[in-house]
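This report concerns only the one structure given below.
Of the protein chains in this complex, all but one are displayed in their positions.
Let's turn to chain A:
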Amino acid sequence: MQFMLLFSRQGKLRLQKWYNAHPDKLKKKITRELITTILTRKPKMCSFLEWRDLKIVYKRYASLYFCCAIEQNDNELLTLEIIHRYVELLDKYFGSVCELDIIFNFEKAYFILDELLLGGEIQETSKKTVLKAIASQDLLQEDLNEK
């Protein structure tokens, strides 16, 4: 996976994760382009589009769009699964997640994503393991704070 973007229906970016280094300018250009393209697509349309030499897979959950860029030979359905898995994880972690959760705890959203994917590859397919890793890190964080 090349990158993952989360953005709202209003086109506001909520999270961006790049697995290949790009200059900031390019990132911004790509982001803007994709957000406009995807937001203009009608809800009944399929979740895939060809974009430059990449394939874009996106899915809307409530008011948030999750959008991933994958290479030509990658499996689109698997990518949808990854997105879904991520949403499930967020849901479990926050307890029925909403956009506000992600806005106010965006770093947590990143942490969870980092446990699910590393360098754009799926790292852990077990929800339990991911949540456990996050929980114990959170615990570590709180412990240290108390000290």
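The working rule: contacts are C-beta pairs under 8 Å (C-beta built on N, C-alpha and C of every residue); 3 or more make two chains touch, one makes a residue touch a chain; residues count from 1.
As a convention for this text, contacts and distances are computed from a predicted model.
**Student:** Given the options "AP-3 complex subunit delta", "glutathione transferase", "Small ribosomal subunit protein uS2m" or "Signal peptidase complex subunit 3", which would UniProt use as the protein name of the unshown chain?
**Tutor:** "AP-3 complex subunit delta"
**Student:** Spell out the interface residues on chain A facing the chain that's missing from view.
**Tutor:** Against the left-out chain, chain A lists 13-19, 21, 23-24, 28, 31, 42, 44-49, 53, 71-73, 75-78, 80-81, 103-104, 106-107, 110-111, 114-115, 118-119, 121-126, 129, 133, 136-137, 140-141, 144-145.
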